[in-house]
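Heads up, one of the protein chains got dropped from this complex, but the rest are sitting where they should.
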Amino acid sequence: MAAECPAISETLVRVNYSETDQMGVVYHARYLVWLDIARTEHLRRSGMSYRELEAAGLRLAVSEAAIRFRQPARYDDPIRIRCWVRQVASRKVEFGYAIEHADTGLLLATATTSLLTLDRTMTLTRLPDDVRDALRIFPDPVKLGS
Amino acid sequence: MAAECPAISETLVRVNYSETDQMGVVYHARYLVWLDIARTEHLRRSGMSYRELEAAGLRLAVSEAAIRFRQPARYDDPIRIRCWVRQVASRKVEFGYAIEHADTGLLLATATTSLLTLDRTMTLTRLPDDVRDALRIFPDPVKLGS
Amino acid sequence: MAAECPAISETLVRVNYSETDQMGVVYHARYLVWLDIARTEHLRRSGMSYRELEAAGLRLAVSEAAIRFRQPARYDDPIRIRCWVRQVASRKVEFGYAIEHADTGLLLATATTSLLTLDRTMTLTRLPDDVRDALRIFPDPVKLGS
Partner (left out) sequence: MAAECPAISETLVRVNYSETDQMGVVYHARYLVWLDIARTEHLRRSGMSYRELEAAGLRLAVSEAAIRFRQPARYDDPIRIRCWVRQVASRKVEFGYAIEHADTGLLLATATTSLLTLDRTMTLTRLPDDVRDALRIFPDPVKLGS
């Protein structure tokens, strides 16, 4: 695991046409995929590859997701997803997210997801110590609720 | 609008291969699409076509979504989504959902979504009276939280 | 395997909001998912469950896809996908598809996909005899090309 672990990460995506809907904005379910992309990059910058964790038998399965949509994202917008760890328990990790327009900084959405640690048989298992040590908790940089 | 309006609706979908991920279960973001399918059918059975509402200038935009994943859905599973209205305000409607395996009845996920009523210019607007009258509130048939 | 095997199948889907894009029509990649849904149902009506084939160690992996988009599908449209087998070889099956508006019968798209038979290790393998016997070839009911 990395000695130096960023407490908050930033990941950039650009809105593709496939992500828009006929309201002319990004379809709401797509934001969950952005959260997944950001979480994967957050783990990578924390010294872990989720691919390797999974190859080693660990699964992080989303058990809860909550998202608040504040402003629409639009086609071709550059999007920045900030991601941080809110809580770590023996079998559960909670991530927080702020989705922003990368140029204007406008806050588009905030979200949290909880992930359970499962083994190869999809049974609850303890988070390995080195993974737990690499996940540094960070205070919410934005208000997540209403 | 329909004189007879069901207070809770049931919509069936079958899990397609495109909805699975390499964990061998349905990818979590897909559930939000099922909620959308169920909500559209709920409106239809309440005497409204969302297509017609939108053609008439009304938009229902998801402003909040919260979902709890309880058991995985798997490829080719028949899925039943029960949908009901939890709350109606002048500019907002909240829906509740229970996602179940259609054969076994096993509860797979529960969710809520809040939708804001927007006009053609994407500005908040009042829910038309006839739409509001057609949306009958129903008490949660399952516990939604943890 | 079924004694009676339909030579051409029809599967119905309804366009969901998530399938539209900001051009106000169904995003083109979604049609490939409809082909998958139709192919699965075609196999089911031919007496096979792809889920069971896969559980038994057989994989049908798409190796080629070609699709011609003729008329746009729109939100909430009822869609009928007709599916049939065009060719069967020892390690390959080719399917044909006609996608139509279910009410008007308007032809929206035509397509073909070739699938290779793989074993659990993702190595080419022979199509089992009973599967091959159940796949009845049908002449194209529509012109597929330009």
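A few points about this structure:
In order of appearance the chains are A, B and C, and numbering begins at 1 in each one.
In the analysis below, a residue touches a chain if its C-beta (ideal position, glycine included) is under 8 Å from a C-beta of that chain, and two chains touch if they have at least 3 such contacts.
In this text, all values refer to a predicted model and were calculated from it rather than measured experimentally.
Annotation: of C:14, C:59 or C:91, C:59 touches the absent chain (contact as defined above).
Within subunit A, the residues in touch with the undisplayed chain are 16-18, 33, 36-37, 40, 49-51, 54, 75-76.
Contacts to the hidden chain, counted on subunit B, fall at residues 17-18, 20-25, 27, 29, 75. Along subunit C, the points of touch with the absent chain fall at residues 23, 25, 28-30, 32-33, 36, 59, 61-69, 72, 122, 146.
In this section, only the chains that are shown with their structure count from here on.
Centroids built from CA atoms put subunit B at 24 Å from subunit A.
The centroid of the Cα atoms in subunit B and the matching centroid in subunit C are 28 Å apart. Subunit A and subunit C, compared by their mean Cα positions, are separated by 35 Å. Those residues of subunit C in touch with two or more other chains are numbered 17-18, 75.
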